[in-house]
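Quick one: this structure, given as structure tokens, is what I'll be asking you about.
Only one protein chain is missing from this complex, and each of the others stays in its spot.
Just so it is clear, A and B label the chains in written order, and each chain counts residues from 1 on its own.
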């Protein structure tokens, strides 16, 4: 019995790791590796014979200008959603971390977009942004600020070359649905900062802005890094908003890579070229992931 | 004077943020509720009606009769709670192990794996994964849902718990406990866990909502109507021709499915705050 105890204590770190690691390997890593393999084949459900075609799928995808447009859309969508969402979430979390009347109420209320099923989110925002039924347009017209309804989801004129009204619209919808998640993560991080540190800074005469940048932000860094990286990856892979609100349209102005993969695989039954786009997505997102990993693993060496 | 004006400025900023966020967050919900309560003649008016001539609660009665709301919510609650428990237990162990024993190889490999698992978009692995679950006889079972959801949430929860542990739990405290003869598991339960309660709550909210909102896997994997969670059940009202074909019923169903979740989290919020004070006392 004592031996067992010793054994358990010695291998505790590994015992703690294993269940999660095994689950992730079987359920996530293995299927992902399988996708990479598929990207070198011409697998199509309509064709019983599958053969390896080398880099053909990649050459085909990258020589199509539409792929590049989609990559650009995806990056713009992910980066802007994340940047706006994170700054907004930080701002709100910082205010919610103060003591004031009704704090519980606000905290609960701001979570609401997060627990709204994606299907509902898209249905309600479609209504809010449709040219005909939009209450926003209705209000602005009644106030006389505009004389023609704004075409939030239908105006395809480019703005600054890489943006368009529909893309901006789906980014705003996305910020609405992702900021509560970041807010909760930041808030939880802020609450684990020892109160003495903040008090000490206050005594030293730091104002609230200085306190935020000198104490809160640095202390939050581990939490910020992790949640931003993962949220960034998820937004890069985000499928729901574009697919459910605009189906990638109009004129592909909101087409993102995840929707492309979905249509290739599940509608066109071309698993090979769907997998190719998946791998391209992985290669792009690998860059920030490696930077994060390097930092994480180096940090760990220092301890 | 300076101090006072600064305080006023802070107050203004505070309430400006609160008010703006409230409008941004609540307006879609306001419109959702309004649409569900408008008399049908005013639904499609253009420009839209802001204040309906009367409130029509009949939709709620109809949806209640047509949709097994309690069963949907019960299914969702069960699956999400199980997901939260399984995921949190595994992720907390794993995250703690990484945060304390980082220099070792297994921990490093695990960190890399956790990140890698997030990189490939879920659409394609979905198919291989489906067949793994099908061959294991887990399609059409709650277990199939819980396993999928918890493992999908594990990488994030692990890395997040690791961050919270390395941010908030002083290693010195643990070392003194080791000297007191505590086992590693003992230190984990007695020192690390209590201090990290806010982080624990935050990640559990994540795991819970992930299970609550997911609809693609549930919809593909389940074929038994009695097991449907709410996120799939909402399709009952969106149907073949989209939400537009019966907008007031879609919105009513949406309100009835979303509201319980919001209320549930209102209660959890209190716990988040009490978790904070507990942590603060010890820290």
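Keep in mind that, in the parts below, contacts are C-beta pairs under 8 Å (C-beta built on N, C-alpha and C of every residue); 3 or more make two chains touch, one makes a residue touch a chain.
Quick note on the criterion: contacts and distances are computed from a predicted model.
Between the names "Sporulation protein YqfC", "Beta-ketoacyl-[acyl-carrier-protein] synthase family protein", "Sugar ABC transporter substrate-binding protein" or "DMSO reductase", the one given in UniProt for the chain missing from this structure view is "Sugar ABC transporter substrate-binding protein". Put simply, the hidden chain is in touch with A, B once you look at the whole complex.
Of B:25, B:82 or B:230, it is B:82 that touches the chain left out of the display.
The chain not shown here is touched by just one of B:146, B:159 or B:195, and that residue is B:146. When the full complex is taken into account, the listed residue touching the unshown chain is A:247, out of A:10, A:37, A:98 or A:247.
Contact between chain B and the unshown chain involves residues 40-41, 43-46, 63, 65-67, 82, 85-86, 89, 127, 130-131, 134, 136-143, 146-147, 189-190, 193-194, 215-216, 219-220, 223-225, 232, 235-242, 244-249, 253. What chain A contributes to its contact with the hidden chain is residues 44-49, 119, 126-127, 129-133, 147-148, 151-154, 156, 166, 245-252, 255, 260, 263, 266-270.
Following the convention adopted for this analysis, only the chains that are shown with their structure count from here on.
Partner chain B is touched in their complex by these residues of chain A: 5, 8-9, 12-17, 19-21, 23-32, 34-36, 38, 88, 91-92, 95, 98, 100, 103-121, 123-128, 132-135, 137-139, 141-142, 176, 181, 184-185, 187-189, 191-195, 207-208, 219-220, 222-223, 225-227, 229-230, 233-234, 237, 239, 257-258, 261-262, 265-266, 271, 274-275, 278-279, 281-282, 285-286, 289, 292-293, 296-297, 299-301, 303.
By the touch rule above, chain B contacts chain A in their complex via residues 6, 10, 13-14, 17-18, 21-22, 24-29, 31-32, 35, 44, 46-48, 50, 90-91, 93-94, 96-98, 100-104, 106-108, 110-129, 132, 147-148, 150-152, 154-156, 158-160, 162-164, 166-168, 171, 183-185, 188, 195-196, 198-199, 201-202, 205-206, 209, 212-213, 215, 230-231, 234-235, 238, 242-243, 247, 250-251, 254, 257-258, 261-262, 265-266, 269-270, 272-273, 275-276, 279-280, 283.
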